[in-house]
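Complex shown without one protein chain; remaining protein chains in place.
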């Protein structure tokens, strides 16, 4: 349609804010294998992103989450550029994990940087990172999402990002359907978001990586707009030792793009990635 | 009553978190006259508080708000101890104002320090600081307060403190009754809070200083618990050049304690402080 | 010469680290007129620099210095990106000055960010910012510069940057020749540096802005390498209301490039900029 209303134009601008994500499930590695060592590591992506649709760098915060040998999740977050975080660099040389998420932030201009708005988010065993945006979030789904939550999930929210609210929807689903797989929960969350976006006349993109330590699930999804790119890789399809998901390929090895409106699901036991296309597409 | 339930005991513990406040209206001064120079300045109170009911120091953040000659409000906030904030010290030697608020924070243990949870809060011309607590806020009035707000006020909230939510109630009242005085607005807010606390079986304390640059209003108030102390001073009652309100007297000059459940209201034009006792007392 | 030694190559790499500077002397303005409002303000230069020889953004710190009506210098510094510093934005809307310096930092990779390594530097009435580098500073002039200083100047140094050590040389000169003009002091400093660089077989670039509140002096200078660009502007040469110096033009108005190895000197009384070429050139 040639005619775009001002509201629509603003919405599109609001949507192009983007972070850079990475997720890993496989044999135990040091975190620096994701954050620093690859040619186009998260560190490199933070100051030299190749597929960022807006902004110049992702310098407004950094976070990493990982599981220890007992399956307990840990997080480290900061509001400074990854490249200035010497503590994170130390940490990444020390921590070994078979499941980890990483994140560098591009925040909305003019906002105060709060640690609580930094990802990954955590609840019980879950770790979660999100790249994308709900268009005009404060005016559209902010209050409706909160209103839909049970008291216990409502109280989990510490910040004001759309990302944390999407995570709250996912937690809410798992609270009411505790036997669901992560994939079911992520799909249900995207469906709920899509329904809400339709009802409140907005759009969103939701590239998500979520894990419980035993499985990892990722989505490239959007409603009413285009989703950012997302890639995944496994060294050897027949004998995979890991599955890695990232906003941009970390290296020159073989990386596959996520199809639009698709998910990837992988369990630690098998390391066989299962990709599927979502039906409830825009 | 000799019998206190466990819930009540927890509530009392939760209530004794306290910050230190100062407010000023009068002839133009440098901010260091409030923050550093007095014998028991806010700086001194931050590491050597005398009337703090819990905690040892107020080192979990600092903030100052002031008005320029045109009546525009400015804020400076940080999440470090006042005594380590060299930028604030510079600023306080530079800024001159006839109306200012100051604040040092004692935060709940174990929480992430976010700038958005630092006071003063600001909305349009209003600056606001609060010392006290809503007992078990997350479980009691957090959601009811938010639900009572209009969309525009709802969106003002950037953090998760009880203080910011009390401020939102005050903003809500002024939005619906824009011709009210600050005193009316503060009284109405305390009444609303009291009604909500009764309904949700909780208690709170609310020592508040709020200003619009042309008048300053303060309360020492509590429902179901005891309010922290609060003091005020004016150098010469007959020919006052300023009215200062503070959690603890800044100096050896004459300071008067606020009566329990009382307010003080003063306009820049007259500088005649008006104190009154609130009727809706616990 | 076609043959460049490895040492030389490293030297060149080390030299291309760069910050962005701005200096102002003239009728009183709000700081936001330098930091935020111009089309290519320091804010804009911090994430979208046009003439940076290395790096992508200047996000490793920010600082501003200014003089009040009595000629006292003030500084504000932080180790976060300018674009995330909400306190600086507030401050820049409040502060009015007839003489100010601004700075955004591009730090060496992998170093811990310390406030003490943030500019402007200050000593007595002097404010100072530097863009450029002494090649392999730690291995070349770090210790020789320190050894050349009197005890009182030695103790001024709080950090480990080449910039602060160049400032120390300038302070040392003014301490021994207190009646010198800023221009004489800056020239002498550059001469001393050049002699030291020759002696210790290194190179450096020194784009400097220094002020005492009553005059402002700037240099574009290098020895053994090329100096970064530097520009200056005055609205009306015949009736100037100010002189502004900046790493990159702040706007489309007329800006003049500094010639290589040149200085600009201007006094608050006349606002007549005096440019001159340095004799002791590489």
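The chains carry the letters A, B and C, assigned in the order they are written, with residues numbered from 1 in each.
In this text, a contact is a pair of C-beta atoms (placed from the backbone, for glycine too) under 8 Å apart; a residue touches a chain by one contact, two chains touch by 3 or more.
None of these values were measured; they are calculated from a predicted model.
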Residue of A:91, A:156 or A:256 in touch with the missing chain, whole complex considered: A:91
Among C:39, C:124, C:139 or C:195, residue touching the chain not depicted: C:139
Touching residues on chain A - with respect to the absent chain: 68, 72, 74-78, 86-87, 90-91, 93-95, 115
Interface with the unshown chain - residue positions in chain B: 47-48, 56-57, 59-60, 79-81, 83-84, 86, 89, 107, 109-113
Touching residues (missing chain, whole complex) on chain C: 112-117, 138-139, 142-143, 146, 151, 154-155, 157-160
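Keep in mind that, in the parts below, only the chains that are shown with their structure count from here on.
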Whole-Å gap separating chain B and chain C, where each centre is the average of the chain's CA atoms: 42
Set of chain A residues in contact with two or more other chains: 112-113
